[in-house]
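All protein chains of the complex are present and in place, except for one that has been dropped.
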């Protein structure tokens, strides 16, 4: 391999986003690193709207966990089931195995699936401030060794059985959880909708039903009804040193909007937001600096910095989703905005 | 917004990958930009294997097109259907509308879906050397205006109806096509499997069935049976200035392996590989340089540079997929490789 | 096997349903055969509403075709692609092969998918008044023989490659079509909503978004957003001698509702309604009688009887969907209706 170099992805700090909720309250500037630079003014428009509304964007952390599934082979389903029951009954011992691999990894749940003679065990962990990919692989290695020692009917299948699942579409991640599950919400008065977003509550709520819900269903989407979560997730992940391939599962989320009189209730639900404030990628100077500036490298309880990061990311997603959706309520506006920004930024 | 800066994503050029097929023949070094730097030695192992085999990786371009769906509202399904039939019968006129918006965009097909009173039209284009996101949005704007002029029963719904679909999981992209559809294949002799990849044809073929196909199905995956296409796609996309959020649909592909005696047939099918050699992100000096070094900025027929880029990317995906799959056939190997690389690279 | 006997499934003719559209206009009684006899009064309530509205239920036949996919093995993707292109270019010869197997089967389109060295060809046919399962299998047998004669690079894989797909969930059936694609719609005045259905346009439209679209998405549904299409499909299929396992794909459809002032626009889109007026099951006396009574065994152009049957079935689905959805807008109503009917019918 030739020596390491750097891919310089353009990055900008947008204006502040106003956030309240069960993780943080306040305003914070957010960065987006992307080659698609027309994303900046669009997300910024949403960010600006958040500062005009009381409380801004409410962000609620619903759940957090990291998962790894392992695969065992048995002779038949009967022995797979018997083993699964013993293993799940042995949770405290397994928790001890995990704790010996890392002081931040805690095993919180186990799920199994049996297909013929194959046993898939899905281990679920909390992982402190790390996204936890490596932490749970290390823990699962130890768990497999522990189990193979005790269960003579089981044989090694794979350290990853794709029932985790990492960086691939799935339903399991949304249903059982993987990463931070964050809901962001905002209620926007009619006047701001009209003046800042050139739209109305009814137009935007209707577009959400037709495009994101019906259009998504028609396209054969899976647990996914949104316009472009992936764009903001990618740009935020790159700006903060995340394993950005996790936008695959991050993209599977829901935009839900309702009219409240003439005002608009607008929300983004991101069930699989996978971020960490420590781990791979975080040692690069520019990334360290970005995390500092985001207030995500403070002395806090383990997990608090990562939760703050997740909420900032989720709020940023809402800003971009709101802005694009508003633009699409009007014929021609999307392209016009693209062209204008490209002209002015030359 | 504060001034633009750069996110420095670590990048390395791996050793050469050997490729043959209907787009290119030869060897080429490939770059990967990623915070997950353990990806480098893993993909490199696969690349090295490709150079030990006659013809290396065979890459076949199955199809290429870019799509945008628009959404119209009608009073009822009857008028939506009548309009859809007139529009589809009017293809030559629509093609002229498109050609007036860009000399590289060509409208090649139209598909429709009707849900109640909603009409989704999916326009499919070739877009020369560009991935084509903006090109098809511009063309679709013009097509909508043209159609709304002529079809009094239709009203504007949305410039994007999510039946495209961009950066979201779907089945439509795989079935109707969006981006380059590339299959890469390699046949690896038993000795190389054993000595370079520490595995066997039967072990790897069996793992593919159990993990990627069965495990993927159990996880509720959709048109997706692979280990980690998204990792290589992301790193290659970042290294070459692509809109990397398209790894979402890129991740939906198939690894298929079969025993051929003691040798291994191994293939990766990527139906939605969305890349361009021109367009957003390509103007950055380092990216320009990377595209030059990849031989993707030559004077060629429109589309040829982008096809070469797609094939290089697809072959790189195979290298990484093969290497990880081989590692997972052995207990403990994945984690050991991670730890070893992290130690040696400090 | 012991001698044939009969499973007596309870059947009732509901009151008339009023239908207009591109296939039929008029009123027609419809039968439902089901063990879940509470379905009868519920669907009947919807049927009665259809007779109170001008034009009743508008039914639009969007498309019709029957599909069978075959699977070939090749050495590699390159030869699979070359063969696919030759085969698709040879459509007229393939059409002749098909016509020799049945005077009702006509080959109208071919689609292919290539995964590694595997070639899936999806043949699409019209099949006259038959649902066409056997007709397309017979035709596909002949097509495979014809192709294997000419394409030395292809080997037999399977007469069905599951890309058809029959009686299994899929996205392909909705996107490429299989069976009759029928949209049914009704606009219900506020007074009828209130007095006959104890609901309002806003309550029902909102329920559809929250339950069918959002709830369906959350459940990990696939191209499916409805309350209970499968119930009506099953009961209608059993009453008319259909291969009722096709309710699996029939269940994948969309309920779409919108407020029109205080009135309700309500629609059911059933992309994969697979019925025939001739074929297996139709020779049983009681079934023959039912088809007669439905006006589906008249002397008509081939296909006309089957289309009438499809439209009657689709309208019946709407009646049941509307009635259940209305009931679910009110706490306790669903269970109360069940209990009341069970009491009165004892």
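Observations on the model:
Think of it as A, B and C in the order they're written, each chain with its own count starting at 1.
We take it that a contact is a pair of C-beta atoms (placed from the backbone, for glycine too) under 8 Å apart; a residue touches a chain by one contact, two chains touch by 3 or more.
As the structure is a computational prediction, the values presented were derived from the model and not from experiment.
Annotation: of B:143, B:214 or B:248, B:214 touches the absent chain (contact as defined above). When the whole complex is considered, the residue among A:222, A:239 or A:296 that touches the unshown chain is A:222. Looking at B:45, B:146, B:178 or B:223, the residue that reaches the missing chain in the full complex is B:223.
Within the set A:53, A:114 or A:286, the residue that contacts the chain not displayed is A:114.
Along subunit C, the points of touch with the absent chain fall at residues 1-15, 29, 33, 35-37, 40-41, 44, 69, 71, 73, 113, 115, 118, 120, 134, 137-138, 141, 144-145, 148, 156-173, 175, 207, 210-212, 214-216, 218-222, 224, 226-231, 233-234, 238-239, 241-245, 247-248, 251-252, 280-281, 284, 286-287, 328-329, 331-332, 334-335, 338. Summarising the interface, subunit B meets the missing chain with residues 171, 174-175, 209, 213-214, 216-218, 220-225, 254, 256.
The chain not displayed touches subunit A at residues 21-22, 58, 60, 62, 76-78, 81, 113-118, 171-172, 175-176, 183, 185, 220, 222-223, 254, 256, 258, 265, 267, 269.
One rule holds in what follows: only the chains that are shown with their structure count from here on.
In whole angstrom, the spacing between the mean C-alpha positions of subunit A and subunit C is 37.
Between subunit B and subunit C the centroid-to-centroid distance comes to 34 Å (mean Cα coordinates, whole Å). Each of residues 171, 175, 220, 222-223, 254, 256 in subunit C touches at least two other chains.
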